[in-house]
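Below: one structure in structure tokens.
For this depiction, one protein chain was excluded, whereas all remaining protein chains were kept in their positions.
And now, chain A:
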Amino acid sequence: MKHLLSTADLSRADAVHVLDTAAEMAATQSREIKKLPTLRGRTVVNLFFEDSTRTRISFETAAKRLSADVINFSAKGSSVSKGESLKDTALTLQAMGADAVVCRHQASGAPHLLAHAGWLDAAVVNAGDGTHQHPTQALLDAFTLRRHLVGGAQGPTAGSGSDLAGLHVAVVGDVLHSRVARSNVSLLTTLGARVTLVAPPTLVPVGVEAWPCDVSYDFDGTLADGKPDAVMMLRVQRERMSGGGGFFPSPLEYSRAYGLDARRLATLPDHAIVMHPGPMNRGLEISADAADSPRAVIVEQVANGVAVRMAVLYLLLEGNR
């Protein structure tokens, strides 16, 4: 596989292989010398047309830990603000000899275009496109789930070789605008987990009945009946809510019905973990009690993101094809 554009392209074996590679990468990150020589001489371009903190820093850290040269490109302060097209930007990167392009774009499908239009020889990694996919986020979520809930051991290599068979994951919140939810539904079900999407009807996308998951409008009911092993809270993406909203009556009402607070936290099974892809709206989809509780693995998700992205860059860039 040359590019990583969507988790729907990954077979179960591919996905487990990425997670196992990430586990070995994570094990190297507890050493005194964290840098590995593996991608020496390779160039990774972070091509970010949309704001991002953790994803860009995570990819940059991952590439640097593997000794690749990293070039950061953000649309602000570049010729894109003068009207340069995606094609001309891609041709520029090609001329500069990029080996991998990590692309985030507000338009769904932009990384796919970069990968397949013939402008670039580089491997393309989708770092989030519109409301479509964010595959490395889903992979790091799967890695975090496996590490905590599979195999019964602790440490970075817990659960190596296993999938997520038998786990139940509730994905709660703004599914409509969430590429994280879409990526997770396909990846987690490929890995054998059961996914329940929980959202108000206004934030459930049209066509969701074709997705391989259950849909519920009732958070409390899902917690009581489904006994999820993990609850993944999604950010309410107000910047994507055109016309200023209308998706729910008020933040308070949203929070009452779909927020994870101390009361709902207490109803979770003892082993269950709380996840959030960040950035969090504290007080809206997740309360401070839940975000800071010992079962929240939100900060660990960020650390795991580096290992997963190291694995993806290694698998895409090394080996002859």
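As a working rule, contacts are C-beta pairs under 8 Å (C-beta built on N, C-alpha and C of every residue); 3 or more make two chains touch, one makes a residue touch a chain; residues count from 1.
Heads up, the rule we're going with is that contacts and distances are computed from a predicted model.
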Per UniProt record, missing subunit out of "Glycosyltransferase family 4 protein", "Bifunctional protein PyrR", "Multisubunit sodium/proton antiporter, MrpG subunit" or "Energy-coupling factor transporter transmembrane component T" is "Bifunctional protein PyrR"
Taking the full complex into account, find the residue in A:Ala27, A:Ala117, A:Ala224 or A:Ala288 that is in contact with the omitted chain. A:Ala27
Which one touches the absent chain: A:Pro37, A:Pro201 or A:Gly246? A:Pro37
Chain not shown, touching residues in chain A: 1, 13-14, 17-18, 20-21, 24-25, 27-28, 31, 33, 35-38, 66, 157, 314-316, 318-320
